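To start, the structure itself, in structure tokens.
The complex is shown incomplete by one protein chain, all other protein chains being positioned as in the whole.
Moving on to chain A:
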């Protein structure tokens, strides 16, 4: 690489580096995040046969009449099905703790009293409840998939949560459909997207209006009387979204929660009385299952893997279990995926192929003993089939059809043994033990031996041990990774990181060593701030390796940024000279630094983020406790101050042109509209038409102002008295402040009301640091830009974000959208989450403008490319370098941690965040580059035009 790099080459190299990075990242993501190991096809009648028996070529089952198929399954399984109807009631986001309590304690009084009927069912022994542990990510669609297919989905399912697609894998609903069940679905339309065409009747409601907590459930319940009167259905699915919406808007302790629980309890009572008790016995029995797809945190969010989020409910009503002990009915633990095999066996259909769940113990107690063992055996066979796909077949040498029963297995004794060795061998051995014990029991049963009871429980235990171990092993197996793809992705990322850093270093060399006359010394090369910036990078890379540091990342950024401010203070003190007196310039400088320190500390205390210490007091909690009126006032004040500060920045250039005035007017209007929106519509639970229109108007005004400013301002800035760079600098400064103001106003609209104070503080920080850098801080340009990036990260956490998916503000993503659009709400969500990093990246435009205005005298007339390179080089390369280093390092960390216990709950969400941060950096840098290039070229064009005209006039 030559030392004198032209602008074009720099651009080409940078773009190439970014492209390589994107490609490498996508390769890595698709390699790392598992697309679950699926057996293709659908379980049929072969699932009732031992997997080692050579299955006869099965005739095409789809040709068999559904009713015949049902009878065939029943005959093959040998389990009599007691129930003919199933009601599956899904209460979205209901934590099991609300119904069953926690750690053996009954639930809170408020919750318990809200659900009297359900509690009485539990106390009578008519119902049995389970804490069904859900796998992360705890969002609706993957959880529904897990419940009906028994398979733990891939992590990327979250990404598709807003874009539900039909579930093509083997699942319960498909099996029910095959045996001719008639199904009715009322509730969340996710079901309709997952299973198009399966339901006889359906009424889908959208989970789109998060603030609607009443109507969404009424739309479900209004059909219930009709459904109870018509006896044509076998499966009734009710998916109530209201409780999740209550959680999203008000958290666990929302005042609406009690009435919502009461409403759910009423539904349970109605169903129990109408559909089960009132039904005549000759009509068969109905089983009612109340489940929740996931729990919720204290704030009502979900997505992560904390106990509160994964603690979902599984409540069986009508199982006629004989226990009437309240504790026994509530202190049970299961996994969410266990629902699939349990239902399959209870209703006599084959277990879905990719199921990793096991039969829920306690649900079979009404069956006869041989049926219980048969059910366990069927479950074991299904898991064994799944294992066969993943264990080399050599491990199964010696197994053949029914050899345990006949005692003819080669090399394997027919008596049970202690199982040891590696996991695969152990699993096979456990299965063998269970099978042998089952055989023994069968033979004793024939001879009516007296010890049959003991053998029965031994066989039962052996099956349960095998099922549990196999299920765990299979669940952990979902993390198998293709090494080649991973290697390719990582090396591409490394390459791009290398390219970025090399470009940065060469630019650094060029910029700071061009004037050779400057005294070169080692101590000047790396001073304290530069070392510190590099140390921050190093520390954040190292801290990524620790799960608790990932959870509590906000501490690192706040600590580092505050330390940087203190270093700035030290630096200023160093250059402070008593002999020249307390000149005002220095005072401003120190004042700015103190402003930075104070606002940084306030931001740190604004939201207590992270995972482990969220209960600690912070400013936002305090404000909410004092009363919602104060939050409103904060919102009002910060709105006014943001507009005031923005206008002050706009007019600080001293230009009173028409365009600037129009811009200022536009922003004031926006500010007024936002105030109106906040004042009138915030408390409404329903998305009002007026609110949507107002929000749309605000979007329109803001985008018009920002884009208009960027497009028009360069054309209206011709001033011959100033040099080229100063003119462009003026223009960029105005555009930059317009960007910032626009972004802040947008965030005031979108963010939660409590965050408006934090937005104001962020704006103050930007203004303080820009006033600092305009006063010759004696800090190199790239350090300031890196510091801006770090401040953006600290602000990101100050706005209440964390590295768990639960803190993403879903409610705000629907402001001003009138119809469900995945892309639009996704963009809004991204804007809300990355408010602060993008704000600081956008402030780079203003920063460049201020720099140019200051140093315009020092630069002579240079050509456009050179000027662009010098002004844009660092602002583009530094953020790109930092984000690419962080991305590459974190990719390596993720690879190293792939077997870590928290890989899915801590490291993977963080990886999604890192990817999104990289994307955010791309967007920000792109906007900066385009704006600056456009302004420069327009200015050049205007000046050349002016000079030619001048020449024409002269001649």
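As a working rule, a residue touches a chain if its C-beta (ideal position, glycine included) is under 8 Å from a C-beta of that chain, and two chains touch if they have at least 3 such contacts; residues count from 1.
Simple rule for what comes next: contacts and distances are computed from a predicted model.
From the set "Phosphatidylinositol-glycan biosynthesis class F protein", "28S ribosomal protein S30, mitochondrial", "ER membrane protein complex subunit 1" or "Elongin-C", the protein name that UniProt assigns to the chain left out of the figure is "Phosphatidylinositol-glycan biosynthesis class F protein". Across A:83, A:108, A:228 or A:559, the single residue that touches the chain missing here is A:559.
The omitted chain makes contact with just one of the residues A:42, A:475, A:549 or A:864: A:549. The residue from A:439, A:600, A:714 or A:924 that touches the chain not shown here is A:600. Not every partner is drawn; the one left out touches chain A at residues 523, 546, 548-549, 551-552, 555-556, 558-559, 562-563, 565-566, 570, 573-574, 576, 578, 597-598, 600-601, 604-605, 610, 612-613, 616-617.
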